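Some notes on the structure that comes next.
With one protein chain held back, the other chains of the complex are shown just where they sit.
Moving on to chain A:
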Amino acid sequence: MAKTLLEKIWNGHSIKQLGDSEDLIYIDMHLLHEINTPQAFDRLRASNLTVRRPDLTVATEDHNTPTRSIAALQSDPLRKKQVDLLRQNCSEFDIPLYQLGESRQGITHVIAPEQGLVHPGTTLVCCDSHTTTHGALAALAFGIGTSQVEHVLATQTLRLQRFNSMRITVKNSLRANISSKDLALFIINQIGTGGGIGHVIEYAGDTIHKLSMEARMTLCNMSVEAGASAGIIGVDDVTIDYLRSVLNGYSNIEEEINRWRNFVSDADAIFDKEIVIDGSEVDERVTWGTNPSQNISFNECIPDLSSYRDTSEKEAAQCALEYMKIKPGQFLREIRIDKVFVGSCTNGRIEDLRVVAGILKGRAVHTNVDMVIVPGSIKVRDQAIREGLDIVFKNAGADFRYLPGCSMCVGLNEDSMRSGERSVSTSNRNFEGRQGTGSMTHIASPAVAAASAIMGHIASPSDL
């Protein structure tokens, strides 16, 4: 019978059916970071258990780490303690750890694909909701809570209920200069922040298969903002080429490729839900509110409350307008900004930095704007330096940070924003206070972020 990609991976990892439509699912790769994990290790110790497969586990330091100097970690005892706990736990249980500043360190969702840890047809989990990123490589990847982290550490499995499947087919090409971030925001605007709850979204259609691997990661990353459990894209030549480059020197690759090709949905597979999106309708989009679905294009104005038919959405919009200190009828271009953040697991990869450098080249960041660019990994940083992007950033007056991490995406390190400050940010969440208490976030693509940095207000590259 025809199977979806999700079913193929699920069936290949189901060790046992547990009843109550739950399966015991094997986990091929488990990523850890310094937040959300110490409690899991504590319980392991208390229950006298050990880590079953340290060789399928890897940890990195990313969420709260400084971006200017390693020494700065010493300056905050609370943050240092979190990092130290991770270091102790990894050393006690023999788990490989990439420490701040080491060649393989970076944001979990940036480093795992670039180091070849994510293969098509595998399962991958991490104590972080944006684990959905890795679905770009045809892996079933999703975020878990601390208790599930403990479960995976102890058993290398999870007790899971089958996910529902949803296919989003994007027909017609994206217009020139429209990024997968715009597409992601468009989709979330269409289906809502709850549209994907309980589902794994498979992105399909020629438009998707034309996207680069990095653009796909951005799209899968944002799946969780539509409430989805995971996002996934079937294997094609782009996937294979990417894996060839990251697994450079790996002897088995030709055999693998034939196996990997299998990890696509069969032509007549049936999905629980189907959505079709017209790619030609997607334009540059920026959030105006406090959840990612509250986003508009440059041609639209901030919606009037009377335009909402759904009362709860109307209330949410009202709260958002108040919090964001903006008014219905305003256009994006009228909104002045203080900060621009380029980075995060959504848009902190080399392609993103290239787009930003392309726009900043020969131009200057507006005098009222602080622009911070944080590479997603050491590898991304080094590549940016090799390509001279750091010089472009510096000449434009942007602050390119030396150490990778989540930084301003979550505001847990010294890069958090002050109350009343407003940013355009390439990250994924514009929740109240996400980048610092009282701060206001507008989510956008790297190109829009760069243009906004130059103009001092939310702007499209076409305004330059």
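FYI, a residue touches a chain if its C-beta (ideal position, glycine included) is under 8 Å from a C-beta of that chain, and two chains touch if they have at least 3 such contacts; residues count from 1.
As a working rule, contacts and distances are computed from a predicted model.
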Any idea which of "3-isopropylmalate dehydratase small subunit", "1,2-phenylacetyl-CoA epoxidase, subunit A", "Biotin transport system permease protein" or "BolA family transcriptional regulator" UniProt assigns to the chain that's been left out?
"3-isopropylmalate dehydratase small subunit"
Of A:S69, A:Q99, A:T146 or A:S280, which residue touches the hidden chain?
A:T146
Touching the left-out chain: which of A:P328, A:G358, A:G433 or A:G456?
A:G433
Residue, one of A:L6, A:I35 or A:V372, that touches the chain absent here:
A:I35
Any idea which of A:S69, A:Q99 or A:Q115 touches the chain not displayed?
A:Q115
Where does chain A touch the missing chain, residue by residue?
15-16, 20-22, 24, 26, 28-29, 35-36, 38-39, 42, 47, 49, 54-58, 78-79, 81-82, 85, 94-96, 104, 115-119, 122, 127-129, 143-148, 150-151, 154-157, 159, 161, 193-194, 197-198, 227, 229, 247-252, 255-256, 291, 312-313, 315-316, 319, 410-412, 416, 429, 431-434, 437
